[in-house]
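Worksheet for the structure shown next.
So, subunit A:
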Amino acid sequence: MSLPVLLALALGGSLLTYILSGINARLRDAIAVIASLTVAAAVASLYGRTVETTLGTGFLGFPLVLRIGPLSWLFAMAVSAIGCLSVIFSLSYMRGKGRTGFYYAMLLLVDAAMLGVVLSGDLLSLFIFWEVMSWSTFLLISTNGGPALAAGMKYFIMSITGSLAMLVGIVWIFATTGTMQFSGVAAGLSAAAPGTRLGVLVLFGIAFGVKSAVWPFHAWLPPAHSEAPSPFSAVLSGVLIKMGVYGFLLTMYVVIGMRGFLSLGWRALPVHTILAIIGAVTIIVATLIALAQNDAKRLLAWSTVAQAGYIFLGISFGTAVAVAGGILHFLSHAVFKALLFMAAGAVEYRTGGVRDLDSLGGLIKKMPVTFAAALIGVCGLIGVPLTNGFVSKWLIYKTLIVDGSPFLAFIALIGTWGTVLYGYKFLHNIFLGQLPEKYANLKPAPFSMRLPMVILALVVVLFGVLPGIPLAVVDAIGSSFGFATLGVIPGGIAGETGTINMVNIFAAIIVGVVLAWLIFRAGARGARVGQADSYAAGGPVPTDRYQYSVHFYAPLQRMLAPWLRDPVDAFYGGLGARVVKLSDGLRRIYTGLVADYVMYVMLFLGALILVQIVWRPW
Partner candidate 1 sequence: MDRNQLVKWLQAPAKMAHKYSLHAVYFCTGCGIIEVPPTITARWDAERFGVIPTATPRHANLFLITGYVSLKTLRAIIRTYEQMPEPKFSVGFGSCPINGGMYYDSYNTIKHLDRYMPIDGYIAGCMPRPEAIFVAVTHLWTLIDKDMADGYKRYRRYYAQYRANQERVLGRLEWPPLFPAGGDA
Partner candidate 2 sequence: MTHSLKARLDSVFKDIETEAGRDGRLTVIATAESVVPVLRFLKEAGHDYLQLVSCVDWIDRGEIEIVYVLSSYLRTGGEAEDDPAEIVLKTRLPRSAPSLPTSIHVFPAAEPYEREMHELYGVRFEGHPRLTPLFLEREYEIPPFRKDFDTRQYVKDLFGSVPPVGEKS
């Protein structure tokens, strides 16, 4: 299938869904699912191909180019697959809510725009799709109104700032190289001065940094993620912020080029190291803040910021293994974070919108499938061996240690322990512990919610045991950037860059579990008891609830409280308040009276005439 047809299909699906929503709800659901499935299948069929198409018409005289390579394919696949699963998840989540047609159309539009971003082959079409994506995302985030509107506004303002920076960068590149196609730009920039490359990197970095929520541009993400509808949070966290990662990869290794990028900066402190340090700061700050969250989705949102830090650290560290790790971690994170947001969404759906970690508990008895999925997701998030998160993080750590950045490795590793803490808090406060009486009759998640979660959970484990499958694509991307190949085997990688064989580890863990299970079986059997039979110092368990999970890490939080405030968010808030005040002042000029405006014009003209008379500049 050719690329323009693919994009047309994606955009047309969105439009068709919106038209049909006025006619028949069931038909609309069916079309939405079919459209997203078709797009995913079409993207999958493009595996391994490298195509470049120029669209017939251009735009303002510039040609619009679409192309696909390994990098674009991987991102397009992630976008279309996660998008498709989130549409399926939405089927029950959105039932009975207002403006469903608008929601579906926008969801598909965001997916289409993201596809456009990763498929575009020149800066102009990249910018167009980027804007479409930003707009439609804003509409989706603020779809619930109220606090969601404020969250959407925050996102939108930061996004616009990024877009402007990007536009300036594009103009700069065009002025320097005279072309907008990536292939031409790369050739032109390699001849340009390092200052130009650095400037482009910084300008694009602002745009992509905002989107991928790298510190200090992360402030929009937590409110936006927690206020958006859950299926869209999955898309938002799973793939949309990864568009920033795509942009970084594009800028660093395609537009500027690997050699050009890695040689930027000073010898003692290259630019890519600075970027890696920013990634590390993102990890540690976001992880510590995530520990203190009491809202399920907000906790996951901060965790997204932290994981984006890992990805950023990987791709900007700039060794073959690190970049492979970064890209693989993007894929892992897309899968398990979409899964976790869906699990949180399923809980939210069944409990009537409860996301407060302090008031849930014990849902494992009522929603076992959701729990299993969430457990696997959290294991992936932590990076427990046999999940995909382990492989990608292992690659990053490995190269950080062997290539001489132990302090970055330390931050990445300690971030993992922080992840254990908040990951367990998420699991424990929602699913473990005692079931409150008001949820005694809770039903399990509906099938259309369980299906995407189960698929994603299976992918987490599959890519964890056989990481060779995604690593083959990642390796192809790396080679297209000019890195050495990794020597991918089904169980991981083997070769001089480092050895990992998940199949061995898998076998060892399976043997360990079987052995432990045999020991367990050897013991005397016991009886199954309910939650009322719990040790309560001899007393009977109170009828309502014996155990609460409030303030889970209280001692730690007390210790860390002074550092847990987010100065960056406060800075943006202050800036916003200042701008509003300044604008209020400026608004006084606009009195609304025509006479005043006429007076301004006359004054301005008078001033011009005065200037002309006195200095005669024209």
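What we mean here is this: a residue touches a chain if its C-beta (ideal position, glycine included) is under 8 Å from a C-beta of that chain, and two chains touch if they have at least 3 such contacts; residues count from 1.
Selection rule, in plain terms: all candidates are chains of the complex that A comes from, given by their letters.
Source: prediction; values computed, not measured.
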{"item": "Among 1 or 2, touch partner of subunit A in the complex", "value": "1"}
{"item": "Residue numbers on subunit A that touch candidate 1, as the complex places them", "value": "526, 532-533, 535-540, 543"}
